[in-house]
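Every protein chain but one is kept in place in this view of the complex.
Going by the order they are written in, the chains are A and B; count residues from 1 in each one.
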Amino acid sequence: MTTPDNSGDVRLSGISKTYDNGFTAVQPLDLTVPQGSFFALLGASGCGKTTTLRMIAGLEEPTTGAVHLGEQEVTHLPPYKRPVNTVFQSYALFPHLDIFENVAFGLRRRGIKSVKKQVEDMLELVQLGEQARKKPHQLSGGQQQRVAVARALINHPKVLLLDEPLGALDLKLRRQMQLELKRIQTEVGITFVHVTHDQEEAMTMADTVAVMNAGRVEQLGSPADLYENPNTTFVANFLGTSNLIEAEVDTENGDDIVLKAGGGKLLLPKARCSAPTKTGGKVLVGIRPEKIALTHADDAGEIPAGRNRLTGKIADASFIGVSTQYVIDSPVCDELAVYVQNVERDGRLVPGADVVLHWSPAHTFGLDATQDIDAGTEEEAAA
Amino acid sequence: MPFVTWLKRHLVVIAGLLTLAYLLLPNVIVTLFSFNKPKGRFNYEWQQFSLDAWKQPCGVADMCGSLSISLQIAVWATVGATILGTMIAFALVRYRFRARGAVNSLIFLPMAMPEVVMAASLLTLFLNMGAQLGFMTILIAHIMFCLSFVVTAVKARVMSMDPRLEEAARDLYAGPVQTFVRVTLPIAAPGIAAGALLSFALSFDDFIITNFNAGSTVTFPMFVWGSAQRGTPVQINVIGTAMFLVAVFITLASMVISSRRNKQKA
Partner (left out) sequence: MSTLTEAPPPLAPAEEAEPPRKRGRFTPYWLLLPGMLWLVVFFALPMIYQASTSVQTGSLEEGYKVTWHFVTYWNALSEYWPQFLRSVFYAAAATLLCLLLGYPLAYLIAFRAGRWRNLIMILVIAPFFTSFLIRTLAWKTILADNGPVVHALNSLHVLDLTNWLGWTAGDRVLATPLAVVCGLTYNFLPFMILPLYTSLERIDGRLHEAAGDLYARPWTTFRKVTFPLSMPGVVSGTLLTFIPAAGDYVNSELLGSTDTRMIGNVIQTQFLRILDYPTAAALSFILMAAILAMVTIYIRRSGTEDLV
């Protein structure tokens, strides 16, 4: 790399996209992807993530705003004049060209005559040296995916855009390719912008994840940060599973907020509450299922003091190997999810049993109660 | 009972093969009678085996001349209709524009119109304009009725094409012209070829529209038509047989080549 350090920055300032039919796919958006990072745009179908990607690629022209690559403004440059390449959804390999020619395509278009060595090296990198003279349809899905990556990377783009690159692969292959893409990214050091609807994929691969919903970025941060401290119900539900319980603000006690839920009280660290709190106001209390411990009601006395507690009755239990997933009906909230590691299984925890759910207040997060409590859940995504 | 069961299971196959026989019977007769040595002017009854006609395929006055006229018209009509039709097909699939409905019906109507109507109306136009009937008027007519078929064939192909392929080309530094030449055209090629082949066959074999608008020019189908009145030379059957064999041979050969190519690469 002879270019200065920030030449691979992607800077989106105020870009938005409204189609001729009036549909706004992307609301005005500011985003900076630093050079060399693996950045994921995560969201459900139609959230605007692909449109954002296409505006970076030059395949869509933004309605407002500007796109910068490093210091260069590229907002109105056609795609073939941008130092950006894309791995397309379902790959878009040219069916009439063999693998070699697919990979050589970009080099040839830029008038480079001797492409043989470069292409062969590239095919070696993705372990497809043997397949050079085959047509795309003769390769498996995973091999096609690697050709698509090779075809884009051979041009040494400043930024590589990946549009659902693993969507067409089966689960096992997807895991394998996730690791491989991550390895390639570390090796070549190019900025990767990765669009996906699969939260696990985004968290596995990316340094930074932007969660998008309805044309806006809901929250941006590292995977762990997003998971532990979601700011909205959408992020809380879309990334993993969250139990959200409606509660009323009672008092403030030092660094904690005391909340009333049902008959009991719950503690919430102030720092972990993204909602404004005033006494008598409503707040959504969030807790991840694996953070909750489950104790049979008979042993309730053994629970250490200072923990948040709820009572409930087991509605359903499913054993899935590493853990057991319980569904618990509680007076404050139906269908609470609790994942318990299968270390020491309590035989009494069967459907119908009365239990106490308890967790450390430090794991609790608080969200604004004016939001849709079901935003980002699977039921909603399917609708 | 086993026979009845067998019959029931294979009824469709038997009926289908009978239809195939019905379709092919005339070609068998045409071939057979290309070796006939008829008495009199008409070649409708079997007399005796002879290779005379095959030895002198152009032995009949004017026949090979008409064949050459037909081939020329078919080639030019194919070129014209393919170019114009491909352009229309691309416009229809790739762009939004006003009057799309009108364009679509103007393309559909020639295919839904009996030939004799198109033939008669075109003749009234040419008569009114005082045009000299002949090679050019035939060619104009052929391009006209082939156009719609080309549009339909190319449109189907372009519509099934993944728009991402062209985006990928543009992403990989191909400008608009390069994208069209390197990606769009090669991928649309089978549709264009199908349209062209259909045009050639339709033009070469057309009789009704040609008959109305030919003036004194005689195409091969017109020659056959005339000979049905004056006397059918055996050479007609020779040409018919040769065309059938060439068509079957070319299709078989291309199939064998493409399947072998696939095997080599696999």
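Here, contacts are C-beta pairs under 8 Å (C-beta built on N, C-alpha and C of every residue); 3 or more make two chains touch, one makes a residue touch a chain.
The model shown is predicted, which means the values in this text are computed figures rather than measured ones.
Novice: Please pick, from A:Leu12, A:Leu59, A:Ile184 or A:Ala247, the residue that touches the omitted chain in the full complex.
Specialist: Among A:Leu12, A:Leu59, A:Ile184 or A:Ala247, only A:Leu59 touches the chain that is not shown.
Novice: Could you tell which one of B:Ala53, B:Ile69 or B:Ala141 touches the chain left off the display?
Specialist: B:Ala141
Novice: Can you tell me which of B:Gln47, B:Ser68 or B:Thr124 touches the chain that was removed from the display?
Specialist: Residue touching the absent chain, from the options given: B:Thr124.
Novice: Can you list where chain B touches the absent chain?
Specialist: 12-13, 15-20, 22-27, 29-30, 33, 44-45, 84-85, 87-88, 90-91, 93-97, 103-104, 106-118, 120-125, 127-128, 140-141, 143-144, 147, 151-152, 159, 163, 166-167, 201, 204-205, 207-208, 211-212, 220-221, 224-225, 228, 232, 236-237, 239-241, 243-244, 246-248, 251-252, 255
Assume only the chains that are shown with their structure count from here on.
Novice: Distance from the CA centroid of chain A to that of chain B, rounded to the nearest Å?
Specialist: 56
Novice: Using the touch definition from the top, list the residues of chain B that touch chain A in their complex.
Specialist: Against chain A, the touching part of chain B is residues 162, 164-165, 167-175, 178, 182-183, 186-187, 189, 265-266.
Novice: Touching chain B in the complex: which residues of chain A?
Specialist: Within the complex, chain A contacts chain B at residues 57-59, 78-81, 84-86, 88-90, 92-96, 98, 105-106, 109-110, 133-135, 138, 151-152, 155.
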